[in-house]
Every structure is written in structure tokens, then in C-alpha cells.
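My structure is below; once you've seen it, I'll send some questions.
A single protein chain has been removed from this complex, and every other one stays in its place.
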Amino acid sequence: MTPEERHRIIAIARAPSLVLLGLVLLFGANLGLSFAALGRFNLVANLLIAAAMVALIALFFMELIRSSAIHRLAAVVGIFWLMFFFVLGFADYLTR
Amino acid sequence: MSDITAGAYEYSRTPSIGAVDNYLTHGRTLRSWLVTTDHKRIGILYALSITVFFFIGAIAMAIVRLDLITPAPDLVSDDTYNKLFTLHGIVMVWFFLIPSIPATFGNFMLPLMIGAKDVAFPRLNLTSWYLFVIGALFTIGCIVAGGVDTGWTFYTPYSSQYSHGFVIPAAAGVFITGFSSILTGLNFITTIHSLRTPGMHWFRLPLFVWAMYTTSAVMILATPVLAMTLLLMSAERFFGIPIFDPARGGDPLLFQHLFWFYSHPAVYIMILPAMGVVSEIFTCYARRRIFGYSFMVYCMVGIAVVGFFVWGHHMFVAGQSPFANLVFSFMSFVVAVPSAIKVFNWTATLYRGQITFESPFLYCLGFLWLFTFGGLTGLVLATVPLDVHLTDTYFVVAHFHYIMVGGSVSAFFAALHYWWPKITGRMYDEAWARFAAILMFFGFNLTFFPQFIMGYAGMPRRYHAYAPEFQIFHVLSTAGAAVLGAAYALPALYLLWSLRRGERAGPNPWCATGLEWQTESPPPRDNFRTPPVVVAAPYQYHSETHGPDYQHRDIERAQGTV
Amino acid sequence: MPSVALREPWQDLGHQRNSAVLGMWLFLGTEILFFGGIFAGYSVYRFLHTADFLAAGRETNIYYGSVNTLVLLVSSFVMSLGSRAARAGLFRFARLCFPVTAVLGMVFLTLKGFEYNDDLEKHLFPGASGFPLPEAGAGLFWAFYWVATVVHTIHLTVGIGAVFRLQILSRDDPQWLNDSPSAEVTSLYWHFVDCIWVFLYALIYLPGRS
Partner (left out) sequence: MEIGNLFAEASQNAGVVDLDFLVLTIISMAIFLLVFTLVLVFCIRYRRGSNAKRGRLPEIMRREIEAGWTAGTVFLALFIFWWAVAAPAALQGQPAPALKIHIYAKQWMWQVEHPNGAREINTLHLPVGTPVHLLMTSQDVIHSFYVPAFRAKHDVLPDRIVELEFLPTKIGTFHLFCAEFCGTAHSQMTGQVIVMRQEDYAHWREVQPQSETLAAEGAALFHSLGCSGCHDPASAVHAPDLRGVFGHIVQLQGGRQVVADEAYVRDSILLPDKDIVAGFAPIMPSFSNVVNNGQIESLIAYIRSLSPQESAQ
């Protein structure tokens, strides 16, 4: 491995390393928070942190941050459609 | 007609490499078909497969209708009866209607209509067909082994605990076929995004392409939910784990929610392509630009999206909350609006046209009649108190057959006749085709209209034996089914005949616009000898300032520029 | 000479890559809805049997779950390095990253195997006799545990195969990693499987710990 190669590797590894650090910290927070007695907010906290981790992965590892609009659209449309199920499905379960 | 056919003759006499070198002659061995990545050949492979399934499903229903001539359960046993209507439902929904227009005409025409060489992922396209075949083998295996009796809806806990049929193989067949339609949808969307020829802007796409786009979106967003639902049901049945089992805390209505989250949008997978076909054909035979192009596009997008919000109207009596009933009823009225607008726009397209009545147009008029009728009875079923009375009766059976058979299948036959010359390079016998179209319309109404009446009188669906006062309607319905069967068999005969004896069609026998008519019939392997460039909106059947003229000179002028 | 990575019907590599990536994102959209069936069912039952779900969640093995989460996060990191390296033309480094990713995936599978073995020894399979938890919702929780993790495991196995495919196809022609969209597409799939796990971890291992 030439020094020039090594420099280039370090250059491309910088951003993912920071993201990994963030992910591990968030993971630790999630694990730790789940042992705190927050009542129903345990679930909220767990899901919010999980969502933040997924956002990090999607934006930086999956590089949505530099993707074109159509790729971003395709990425969120599935989540949107899942929300439709949740909203209308729970319209039944919450009022039954 | 004379000027058109004269033109066609002239073309066929012109020496041209098109006469020998086309996608059909591009390899003549069976192997060349089985490993083809040509979207046109894959379309043909689908067409052959779904034809087989259409007749399997039709035979199952023929036996059922014969049985129902008398109120007593005399022709087949209860169990066989249940397996027959289940077979009819599963085969017709997943192995005929869902792939019917998209996988055959969509595959064949979509790249041609946007001026592309092929779809975005040709090998994935072939994989889709093989997945379809594997799913089909599971289903056929299930039939041979003894069948399944859950109804196509697979409701738990009957399917997961009580049925003695081969539920898991049947579900596996549907599961695998589901991935075939997911991959097809994914392929189409990518194709439309990536492979439009220069000048083919989004709002210059023919409406059939928009129909394929919206259909594909529904396919890729709805089908995976069905796959998981069937997987969960099968896991409960096979491993005995509690998922929908009410005795162990589960909720059978959750299965219904998940199932209809797919299966209601599935109706739009069937009807959106039909709408696309009808838009192509109405404009062509009325020689008129489509009325309200952009509204037609927005309506299809609207149907595709709002179609996901209405699934609960299948569950008004199932035990969901009254509030949910209200919400889903409301959304069902909302989704009726874009469909109605489309019907008005097709009607308005005829205004100031130069209408001729070839068979594709007759099929489309049939579509318009039956779809409108089915849609209006859909309003009845979206009304909660009426649905309470009518759901699970023959009224519902009649309603969805008006949409799915009267609508989608009529449009399928319209598309078949419209594009047959393009696909095969041959003309069929127009007189026979018109006769078949008219016969199909009357056979259909005779079969299904009586079902509205007996449904309102309370005849429940999926009944092997019934009260004698319903007999007259069943007899009428069976008689209609016989007519309908004949009308379905006829095209098989004259279309096959045309393959040998039909006149050569020439590139554009209908004088239609659209890029698919700008290449030879049948098209060459790579679709276009020179890549086309688009300079105008679709359906240039007449100039902006004048109506269509009698001689079709407008279209010839327009094609000079396209 | 046109690259072997260029396939019909494409004219140039960039166009092909963009479209393949779009295709993969669309596929991941369907995957979201596929797993969505599990998430929806889980949510409905958690809503109906909240206390039971918490009690049942306590019985999962948080050590295996947490270590596996870390393993997958690191694997995603390495995968991300691999696909960036392939794009930058650092093929030797890329071809180092891919096997590491796959091995981390296999570590996950191995640990998951041990965990399944533990679960079965504790009879935590609700379909079989001797399921130890009396609450009605606990059976549902464990049913979803099994379905969700098995489906996820199958996805991960496919992912490992796809990563090895990169390695094999680029053996003689490393430039292929750059020309073909395969590296980027495989990487998207790998990260997605990781994302699913992040949610599964929060829903399966973390409830009822407080």
C-alpha cells in the first residue's frame, strides 16, 4: 500500500468513522435508557433513538445526503405508505 | 377503411428487412425463448401462461355455475364446491388479472411507447416470468394434491387452524407470484424514469404509460404486505405459533386489515391498466385528442394513492369500530371521484370526433358501460348501512365482477385486438371480432346482472345449496355464463387463424399515433431502426385549431414530425 | 473498449448506475412494507397487550442482542468503506473490506444461532408445549420474535451471498467494481438489513428492562 493510497483511504474513512462513532453512542444511549424507568416513554425513547440511528445510516452510509431527489423519494415512499397503514389501522384499534 | 388497408398493402409490398428480421425471427429455438431477455418475447411468454390460467379458472367456475342450476347441492360435493370457487378466485386474481395487462401488453408496449430498446432490467424481467411460473407450479401442485377450500381471501382462523386443504402450498404460490409482480413493477418504474427517448417529457407520455407507472407503484407498495400476511398465516398454521389466533390473544381482524391493505389496491392494479388501454383506444377510433390529458394523469395518480385508504370498507360488518367504518366509508366516496372524472373525459373525447366502430372500440364501449355500472354499485357498497345488508352476498359478487371482468377483462380483449397487428404483424377477421365483442357484452350482463337482484334479496355468496326462490336468477346467470364462455373462446379461434391467414398489417393499420406504431409490425429485436425523437404531446389526431378530418391526413402530417 | 459491466439496454455506465440504484431503492421500499407487516402486527398486539409484551421482552437475551447490534453496525461501517473505496478506485482496499463485512455478517449469524439454541432450551417457542410464559400476549410477542428474526436472518444471509458475489466477480477485473453498479447496490441492501435490525433491536430486546 503506497502512502498516497493510505492518505486516500484515510480521507474516505473519515466521515464513516464519525458516523460509526455516533451510531455506537446512540446505541449505548438506547440500551442505557431502556433500563431507566420512564413508563411509556421508554418505548418513545427507544424508537426515537432507533429512528436517529436509521437516519444516520440512510444519510451517510446509504449516501442519501448526496443522492438525487428521485432516489430520496423512493427511499421515503415506503415509510410513507407504512404510515398509511398505521394511521388507518389504528383508527380502528384506538376506537374499538 | 379502404385508405388504411391500401396503405398497409403498399407497405407489405415494399421490400424491407423488416419482413424477415423481427423479434419473432430473432431466434427460432425453444431455448431462444426460454432464455430471452427481449421484453416483447417475455410479454408473449406471460400471455401464453395467463391464457392457460384463464381457462383453468374458467373451467372451475363453469362447474360451479352448472352446479348452481338447481338449489340442491347435487353435482359436486360440498368440499369440492368450496375448492372450485377458491381455485377460481386464486387463479383469476393472482394468475390472470394481476399480470393480465401489465405483464403482457405492459411488457410488450411500454418500452416501445417511450421509445426505448428494452426495459431497464431485462434479466430481472425474465426472472419475474420464472417466478410467476414457479408460483404457478405451486398452485397447480396444490390443485393436483387435492385443492384448498379457504376462499381466495384466506381468512383466519379458518385458514390457519380449521381448513383441511393445502393452504400452505396455495399461499406459497401466491407469495412467489407476488414477487414476480413486485419485480415487474420495479422494472417498469425504473424504465419510465430512465429510458424515455429524447423529447418524451412526463406530460408527453401516453396515458397507457402513466397507467403502467401508477399500477407499478401500487404493485410495489401493496404486494409486500400481502406476502408478509401470507407468511404470518402460514407460520401460524405450520408451526402452531399464535399470531391471529383469538384463543391465544390474537386478533383475526388484524389478518383482514393486512390482507385488504393489499387486496383492495389490487383492484386498482387490475383497473388502472384497463383505463390506460381505453384512453389509447378511444382517442384512436374517435380520432380526437384525449379530453383533459392532465386531469386523466392526476386522476390515475389520485386513484393509486387514495386507493390505499379505503381497504376497511371490506370490513364494515367484521367487527371493526364504528369510527373506522365511517372513515373508510368516507374515503371510498372520495376514491370514486377520479374514476367518475375519467368516465366523463372519455365521453367528452368522443365529441367532435370521426368515430369508427372497429372491434377494439366496441370492447372499450363495453368497458365504459360495465365499469360505470360497477362503479356506481360501488357507491352503494361504500354506504355503511347498505353494505351491512349487501356484503357477502351476490350483490358484491356482481359488483366486483363488473369492475374486474366487465372492466379489466373487456379492456384486456380491447388491448389484444388493438395491438394484435403490432404483435403478430397480421390482421384478424374484423367481422368475427365485432361479433365476439358484442356477444361478450351481452353474455356478461346476462351472467352478472341477475346476481345484483338475488344479492339484494339476500342470497349469500359461496353457497353450494340455496333457497329455491333464488333459482331463477341462478339459471339466468348460468345461461349467461355459457354465452360468455363462447364469447371468450371465439377470439382464440379467429386470432389463431389470423396467424396463418391474416392479411399483413403494416406498421400502423389503425393510423394511430404513439411510438409503437412508428416501427415495423412485428417490431425488430431492438424496437426501432433509428431511435425516435418526440416533439409533441401524444394523441395528435388533429391539429390544435381544426377537428380531425375524414382522410386521416392530420395523423400523417403529425407522424412526419414525430 | 466498452466495459463488460455495461449491459443492455444502457448506453453509458453513469446512466446504468443511477437506474440500478433507483431500482434498488424501489426494492428497499417494498422491503419496508414487507417488514411493515411484522411491525404493524407487533404494534397492534403491543397496544392490546402492553404489560404482557413488556414481561415477554424481559425474557429475551439482551447480551446476544446487544453484541449482535454492535457487530452489524461495524459491518455497515466496513461495507460503507468498501463501496466508497470501490468508487474511488482503491480496489485492493475495497476487496479487503468486502470479506470483512461478510465475516461480520457470519459472526452475527453464529451468535444468532447460539441465541436460538438458548431460546429453545428455555422453551421460548410459543407453538410448542412447555412455553413458560403464562400471559396471552407473551406468546404473541415470541411469535413475532421468531418470525421477525428469522426473516431478518434470511435477508442477512442473502446479503452475505451478495457481498461474496462482489468479491468473486471482481477477482480478475477489479475495475468492474467501479464500472458496475453492483458494489453500490449491494451496499444499499446491506445497510438496509442493518436498519431493520436497529428497529428490531429496539422492539424486541429493549422492552420491559426498566
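Brief remarks follow.
First chain written, first letter: the chains are A, B and C, and each begins at residue 1.
In this text, a residue touches a chain if its C-beta (ideal position, glycine included) is under 8 Å from a C-beta of that chain, and two chains touch if they have at least 3 such contacts.
The structure displayed is predicted, hence computed values, not measured ones.
Although it is left out of the displayed model, the omitted chain contacts the following shown chains in the full complex: B, C. If you put the hidden chain back, the residue from C:D52, C:D119 or C:E184 that touches it is C:D52. Within the set B:W33, B:F55, B:F239 or B:F333, the residue that contacts the chain not displayed is B:F333. Within the full complex, the residue among B:L350, B:V475 or B:L490 touching the omitted chain is B:L350. Among B:Y130, B:Y162, B:F203 or B:F238, only B:Y162 touches the chain that is left out of the view. Within the entire complex, the positions of chain C that touch the omitted partner chain are 48-49, 51-52, 134-137. Residue positions on chain B in contact with the hidden chain: 73, 78-79, 82, 149-151, 153, 155, 157-158, 161-163, 246-249, 252-253, 286-287, 291-292, 295, 317-319, 326, 329-330, 333-334, 336-337, 340-341, 343-345, 347-348, 350-357, 365, 368-369, 372-373, 376-377, 379-380, 382-386, 388-389, 391-393, 454, 456-458, 460-467, 469, 542, 544-550, in rising order.
Just so it is clear, only the chains that are shown with their structure count from here on.
A straight line joining the Cα centres of chain A and chain B is 39 Å long. Between chain A and chain C, the centres computed from C-alpha atoms are 14 Å apart. A separation of 36 Å divides the Cα centre of chain B from that of chain C. Counting partners per residue, chain C has 18, 22, 26, 29-31, 33, 36, 40, 44, 48 as the residues that reach two or more other chains. Residue numbers of chain B whose C-beta contacts span two or more other chains: 193, 221, 225, 257. By the touch criterion given at the top, residues 193, 221, 225, 253, 257, 261, 308-309, 311-312, 320-324, 327-328 of chain B touch chain A in their complex.
Only residues 37, 111, 116-122, 124, 182, 186-187, 189-190, 193-195, 220-225, 227-229, 231-232, 235-236, 239-243, 248-251, 254, 257-258 of chain B touch chain C when the two sit together in their complex.
Looking at the complex, you find that chain A touches chain C at residues 1, 5, 8-9, 12-13, 16-17, 19-20, 23-24, 27, 30-31, 34-38, 42-43, 46-47, 49-50, 53-54, 57-58, 60-62, 67-68, 70-71, 74-75, 77-79, 81-82, 85-86, 89-90, 93.
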